[in-house]
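Note that this complex is displayed minus one protein chain, with the remaining chains in position.
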Amino acid sequence: MAVVVSSPYLPILIFFACGIAFAALSVLGLGVVGPKKYNSAKFVAYECGIQPSPRADQGGRVPVKFYTVAMLFIIFDIESVFLFPFAVAFDSLGLFALVEMVLFVLTVFVAYVYVWRRGGLDWD
Amino acid sequence: MSLMNYVYLAIVLFAIGAATVLVRRNAIIVFMGIELMLNAVNLAFVTFARMNGSLDGQAVALFVMVVAAAEVVVGLAIIMTIHRSRRSASVDDANLLKL
Amino acid sequence: MSLVPTLSALSSLPAEAGVGGNPVADFSDTPLWLAAVKAVAIFVYLMLQVVLVIWFERRVIGRMQQRPGPNRFGPWGIGQTLADGFKLMWKETFVPKGADTFTFLLAPIIAGAVAFVGFAIIPVGGTVNLFGHMTPLQITDAPVAVLVVLAAAGVGAYGFVLAGWSSGSTYPLLGGLRSTAQVVSYEIAMGLSLVAVFLYAGSMSTSSIVAAQRDLWFVIPAFFSFAVYVICMVGETNRLPFDLAEGEGELVGGYHTEYSGMRFAMFFLGEYVNMFTVSALATTMFLGGPAAPPGIAAIGGGVLDQGWWGLLWFTIKMWVFMWFFVWLRGSLPRTRYDQFMRFGWKFLIPATLVWVLAVAFIRGAQLSYLGENTLLATVIVVLVVAVGALVAAWNWDERRARATESEPVPDEIDPFAGGFPVPPLPGQQLREPDGGVTAGGSGSGALASSASSTPTSIPALGTTKEAHRGGSDA
Partner (left out) sequence: MSPLALIGPPSATFTPSEVSYLSILPMLIVAGAALIGVLVEAFAPRAARFTAQFAVAMLGLLAAFAVIAMRAPAMIGVTLSGAVVVDGPALVFQGMVLLMGAAGLALMAERFGGRGPDAFTPSGSSVPGSQAEGLAERLGTTTEVFPLTMFALLGMMLFPASGDLLTMFVALEVLSMPLYVLTALARRRRLLSQEAALKYFLLGSFSSAFFLFGAALLYGYAGSLNLGEIGRAVGTVSGRGGLLAAGALLLFVGLLFKVGAVPFHSWTPDVYQGAPTPVTGFMAACTKVAAFGALLRLVYVGLAGSRWDWELVLWIVAGLTMVVGSVLSVSQTDIKRLLAYSSVAHAGFILVGLLAIDRAGIAAVTFYLASYGFATIAAFGIVLLVRARGSEATHISQWAGLGRRAPVLAAGMGLLLMGFAGIPLTSGFTAKFAVFAAAVAHAGAAGVVLTVIGVLSSAVTAYVYFRIVVLMFFSEPGGAPVDVLRPSAGGATAIGVGLLTTVVLGVFPAPLLALAASASQFLW
């Protein structure tokens, strides 16, 4: 009998390999098919001629708002990491786990309210 | 293919992380080294959970991930304030407090 | 469909979908080579649909704007996408001077390849006989299948930020950061909205969720999650009205400004494949996946519901979502970035969290955590949730009303108050510009001084030039 699929994640790998093969072939392989006419203007960054202000490659000045959003994302992502197993196993968990999860969500909500009031969520 | 090989891999990763922390100068790279060490410990926990047949190790791995995330938030905030007030995140420059 | 069965179905949802969350679809009779064949088949199925949807979108948008849309290449212009593809292939591709070459090339690969992964766990049809093996029309299923999709969406954000950062210039950098912040913010709401589905299905594996929806699609009990998910779907794939990253008016090309040829095509393709993946997940989670619509499923004892028929229903449902995407693009203007982020953070996330708690209590009532009489407990909890929602909506509306009517509309305005001539609202009188006549004052002052005495006449062109020169001398 042929090898039965041992782990459920192997086909995902095969499917992902198809995707990567297709993407890599077109980006690297077909990328060289096009014509090659050198022209210095082409290689200048797209800035309508002016020098790009924050030199992005030397770590240009990035507004701090993106850092705050990244941190808030981490906090709420962690919250959903705990909500998923709770939701899946909800049938066998009793009222105790329900109350515990409500307290957990309320604690994170306190942090959320604090960030909201201190203006962490406002975009200028 | 005994499971101890995973533990040896975890030890090697832990050593690499510790070396990164001790050798590198940029605070963010040092911080990445610490994260690598925490992930190595995660691997060790999950391997021991598998060897003992209990699920405690995986619960601990979940907690370690949460703690690592909280550490990222606090750590990057401190490294950012240092970077903004000194224009450099290098750990060597932080030498005002001396023996 | 009378109300009573729905209500009773609502109060005793089948929880035997998959004991302990393990997948229902059995892959025991699926050798590895068959799994590979299925993978390639679904890959081709997806690629064909992408080519079709690009043409479909341009045609439909054209028709919506009273123009024919592409109709040159092939009947009704159906070959247009192939023509675009070949054109892009033969365009010159280069790496700009300031770019970091390795990441510059890696970003499109990530954007293109990771968009596919989400489709691997989607049940596309029922169990069929392929080359003598009874196997479900699904590449694979795992106890935590939906997490694979969320993880792939997370890694997809890397494609944007690496493209933006590695292009070496300002527009892509800001475009990349903006689109990543957008994708990241709406990913939380998407993750939380799926929690309600897991609560009802009791499992994360897609086949169990589809099995759990056999007699009631989750779009009814988890309607709010469905609404939030659809909004996040549009936000996640950077589609209009939320395509703020590559909005032409704002950031030129956004993160893929510096890309050309097949690399640009990869981002373009990644976006459309992502559209298919998120709508496939929506179909699986909320519309019963390959299950036939209730009416048709009842014909002939469900004969139209097994095997290959599932593929038809699944494709139809997915294309309903595609139509919705195109319809949105044809009709809605682009939102402002801060409005969009504020809506994501200040409404979607708290509302979804409250909704998850509400669903948890409703499910708790059904599983007799809140007392033996489950039907009564469910009704009470649903009523409490409904009243809470109404009060919140009323309070929010109240605050908005108070906010807008607070500034009274002045009945008389000075047209030059802001320095530029402002036309009066209907019913408003104009009055003498109180800026006074000052020679050689600030720019607006100079403009006012050159205006003739009657306030309402617009200064003649000649005098403006003279004022302009006057302004520049001051």
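For clarity, chains are labelled A, B and C in written order, and residue numbers in each chain start from 1.
Simple rule for what comes next: contacts are C-beta pairs under 8 Å (C-beta built on N, C-alpha and C of every residue); 3 or more make two chains touch, one makes a residue touch a chain.
Only a predicted model underlies this, so the values are computations on that prediction, with no experimental measurement involved.
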List every residue of chain B that touches the chain not included in the displayed model. 7, 10, 14, 17-18, 21, 27, 30-31, 34, 37-38, 40-41, 44-45, 47-48, 50-57, 59-60, 63-64, 67, 70-71, 74-75, 77-82, 84-86, 91, 94, 96-97, 99
Just the residue numbers, please: which parts of chain A touch the chain that's not shown? 6-8, 89, 92-94, 96-97, 107, 110-111, 113-114, 116-118
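Everything below uses one rule, namely that only the chains that are shown with their structure count from here on.
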Pairwise touch network: line, ring, star, complete, or other: line
Could you put a whole-Å number on the gap between the CA centroids of chain A and chain B? 21
Express in whole angstrom the distance between the two chain centres, defined as the mean CA positions of chain A and chain C. 15
Rounded to the nearest Å, the gap separating the Cα centres of chain B and chain C is 35
Where chain B touches two or more other chains, by residue: none
Mind pulling the residue numbers of chain A that touch at least two other chains? 77
Interface residues, chain A side, partner chain B - complex: 64, 67, 71, 74-75, 77-78, 81-82
Spell out the residues on chain C that touch chain A in their complex, using ranges where they run on. 15, 20-21, 23, 27-28, 30-33, 35-36, 38-40, 42-43, 47, 89-94, 96-100, 105, 108-109, 111-117, 119-121, 139-142, 147-148, 165, 167-173, 177, 180-181, 184-185, 187-188, 191-192, 195-196, 198-199, 202-204, 252-253, 257-258, 261-263, 265-266, 337-338, 341-342, 345-346, 349-350, 353, 356-357, 360-361, 363-364, 367, 369-370
Residue ranges of chain A touching chain C (in the complex, touch as defined): 1-5, 8-12, 14-16, 18-20, 22-24, 26-28, 30-37, 42-47, 52-57, 60, 62-63, 65-66, 69-70, 72-73, 76-77, 80, 83-84, 87-92, 94-95, 98, 101-102, 105, 109, 112, 116, 121-124
